[in-house]
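Read through the structure below, which is laid out as structure tokens, and then see the notes.
Complex shown without one protein chain; remaining protein chains in place.
Letters A and B mark the chains in the order given here, with residues in each chain numbered from 1 onward.
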Amino acid sequence: MRQYVIKRLLFAAITFFVIVTVVFFLLRLAPGGPFDGERRMPPEIEANLKAAYDLDAPLVVQYGKFLMRLVQGDLGPSFKQKDFSVNDLIAAGLPVSATLGAAALVMALVIGMSIGIAAGLRPGSAFDGMLMTVSNINLAVPTIVAAPLMVLIFSVSLAWFPAGGADTAWHFVLPSIALAIPLSADIARIMRGGMAEVSLEPHVKTAHSKGLPLPRIIYRHMLPIASTPLISYLGPAVAVLLTGTVVAEQVFDLPGIGRYYVQAALNRDYTLVMGVTIVYAFAILTLNLLVDIAYGIIDPRIRVASRA
Amino acid sequence: MLNTALDFVRSSKLVMFASALLLSVVLAAVFGPIISPWDGEAMDWEALEAPPSASHWFGTDLVGRDLFVRTMEGARVSFTVAIIAVTVSLCIGIPWGAAAGLIGGRTDQLMMRIVDGIYCLPGILIVILLVVMFGRNQYLLFGALGAISWLTLARIVRGQTLRLRNAAFIEAARSMGLSTSHILRRHVIPNVIGPIVVYTTLAIPGVILAESFISFLGLGIQEPDTSWGVLVSDGTQTMESSPWLLVFPGTCLAITIWCLNTLGDRLRDYLDNRTTHRQSS
Partner (left out) sequence: MHLRRLHWLRLKVILACIAGVLFTAPVSAQVLHIGNTGEPQTLDPHRYNLRLEETLLNDLFLGLTTFDARGQLVPGAAASWQVSNDGLVWTFTLREGLQWSDGTPLTAEDFVYSFRRLQDPNTAASLAYFMYMLNNAPAINRGALPLEALGVRAPTPTTLELTLSQPYPYLLERLLYPTAFPVPRHIIAEHGDDWVKPQHWVSNGAYVLTDWQPQGYVNMASNPHFYAEVGISQVRYYPVVNEQSAYNRYRSGELHAIGAFPIGELDNARENYADALQVSDLLSMMYLVFNTERAPFDDVRVRQALSLVIDQAILTDKVLRSGAKPAYSFAPALLAGYDAVELPHQSQTSAQRLAAAGELLQAAGFNRSNPLKLVLKHVNGVENKKINLAITGMWRQLGVQASLQQAELRNHFAELRQANFDVAWAGWVGENNPEHYLTLLQSDIGNVNYGRFNSPAFDEILRDAQTMASLTERNQRLRQAEALVVNDYAVIPLYTSAVRRLVSPQLSGWYPNLRDVHQVRYLRFEP
């Protein structure tokens, strides 16, 4: 088991390094400079700017400096947000995005698992068909449509929630729901499959015949096995969530790093894009690592496989 | 093959309904622009943002173009994007997965580690970056979308290949001295075609949604060409003053995605059942 964890850790570290390197060189390949403002700029001023940001050094030197700083946890200055360092910006935006993502994930798990369990208990029933149809419809309505509609209905017409900003917990309700809906549909499908499969297992049938109460059977005998596939889904789900936060932060005007990412990419703010990508990669790798380890603990086959 | 398909369509009412609905969207996309008297690029200065009427069935857009024709032209582009992207992902995913499964050992380990690594990336954000950096090239967009969606496929194919690798008939072929590529072509691929069809059916909605997400950020297809993603994201900008600009393309998009998801799900169940039946009989 320890070997398995070390292997995973090593793999995550290598992946991280490769991602960082690829993104660094990719961004330097990009046409156009970071100082293209709306107004004109004489060459001497452009030269001043380039020197101020080390952009006049050879690429390898820039890369070396970048790595040195990264090791110290310093993501450098932002090219466009002149009054903040990338660290400052991420420190301000990450809590917002993380709160949003976590709230959405919890909500998606609660909704998705409830629907999945209810549907998976009686696969093939009318109730199952209805729930699955609803979840398929959820999947068919893109967040870019659902989110603005929700603002119109719940913020503008009903005035239940604010239409934008991140000042209070209240501000996070609508965006997390918008984000949780498609995710919960996925979770419901996975949960339903797991439940349907596990309900055929002998020990569950035994439990039923013993006349144990249904909630107890579900909780004790079915869930632990039925939710295993869900754990392996959580890795990719993080990537889905990240994409979702980008939309939600745009529509609901939330000051999170997803919004920075888009703005920075559009403005060619190299250092900020890189910083956010690094944070994303780090978050996804860490969460995947945790999922892998959890999976390794739950599923003994993996332990065997890793030794073989 | 055709028989299997027909059997599948007849297998349930829901499948029949979804198939019929999907077919009608495809037919409308193919023939709609031909039937309609309007040209998708002609602008009518006297009917800007006109609501649906007998002459403009879906109304007109911000510069007076017929929305029905635009929606159907958008359908063509959206389907094309999806098909190209899925083809790209098939072209990478199948050989990758099959090779990893067949060769096995360290190579397999390494190849699947690479897949795991890329899996960690928020793929769509990389697509955004590429589009921002290298300009709005449609082919770049298609290719990039394909290049991020082959991972699941590679895993499926590898899994199937591993299962088959030790199967008796492959052993036999190998003992006859047939080459790896021959075994791949003749024995492995025909056996994994079912899961691949399921994957493809479920991947198309993913690509269509990804394209709409990119269009929402203003990085998608360029005018005068259009796609459902472009129409829908433009529609959200005017959903109060001219809701039809969102409703019609949005409904078409949702119907198509729902049909494909439903069909993919059912096809998977259908194929699973068939194999179970065969094994038990």
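Following the convention adopted for this analysis, contacts are C-beta pairs under 8 Å (C-beta built on N, C-alpha and C of every residue); 3 or more make two chains touch, one makes a residue touch a chain.
As the structure is a computational prediction, the values presented were derived from the model and not from experiment.
Enquirer: Among B:L48, B:L184, B:V197 or B:V247, which residue is in contact with the omitted chain in the full complex?
Expert: Candidates B:L48, B:L184, B:V197 or B:V247; residue touching the omitted chain: B:L48.
Enquirer: In the complete assembly, which of B:Q160, B:S227 or B:S242 touches the absent chain?
Expert: B:S242
Enquirer: For chain B, which residues touch the unseen chain?
Expert: 41-43, 45, 48-49, 62-63, 132, 136, 218, 222-225, 234, 236-238, 240-242
Enquirer: Mind pulling the chain A residues that touch the left-out chain?
Expert: Answer for chain A: residues 32-33, 35-42, 44-45, 48-49, 51-52, 80-84, 88-89, 92-93, 148, 151-152, 155-156, 159, 162-166, 250-253, 255-256, 259-260, 263, 266-268 touch the chain left out.
As a working rule, only the chains that are shown with their structure count from here on.
Enquirer: I'd like to verify one number: the distance from the centre of chain A to the centre of chain B, where each centre is the average of its C-alpha atoms, in whole angstrom.
Expert: 23
Enquirer: Within their complex, state which residues of chain A touch chain B.
Expert: Of all residues in chain A, those touching chain B are 11, 15, 18-19, 26-27, 29-31, 129, 132-133, 136-137, 139-145, 148-149, 152, 189, 235-236, 239, 242-243, 246-247, 250, 261-262, 265-266, 268, 273, 277, 280-281, 284-285, 288.
Enquirer: For chain B, which residues are in contact with chain A within the complex?
Expert: 14, 113, 116-117, 119-125, 128-129, 132-134, 205, 209, 212-213, 216-217, 232-233, 236, 239-240, 246, 250, 253-255, 257-258, 261-262, 265
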